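All protein chains of the complex are present and in place, except for one that has been dropped.
Up next is chain A:
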């Protein structure tokens, strides 16, 4: 397989969404580390659900596909300057390192596309909105298939 120019560059991804409320700190967080370790935590305190916490090593092929998803979204060109600040309802954090580019975005929870469209940066926030959903699905796929 031909190596792309991004082979060998550093890659790191972390996503967090959560809030602190009536039922405690409820959050979802996962992290793809440069060495391939995927750490996943899902803490819902509603009705005393227990925390799901998993760690597993994924192969470079998985990291490569993750990078592809991120590159296709073009999130690295965006900025969170004009995105809503985290608030009482919750926060999202997206941190990505790709080679010599590093983004660390924070914003509030996004309820729906209406929140995107009425924001000060609908184009950028829309990219973020769909990307994090794709990334959550991607990460959850690996921890789900592991079973319990």
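The working rule: a contact is a pair of C-beta atoms (placed from the backbone, for glycine too) under 8 Å apart; a residue touches a chain by one contact, two chains touch by 3 or more; residues count from 1.
The working rule: contacts and distances are computed from a predicted model.
Missing chain, UniProt protein name, picked from "AP-1 complex subunit gamma", "Sodium/potassium-transporting ATPase subunit beta-2", "RNA-binding protein 8A" or "AP complex subunit sigma": "RNA-binding protein 8A".
As for the chain not pictured, it touches chain A at residues 1, 3, 7-12, 14, 31, 33-37, 56-65, 68-69, 79-81, 93-95, 97, 99-106, 130, 133-134, 137-138, 141-142, 144-148.
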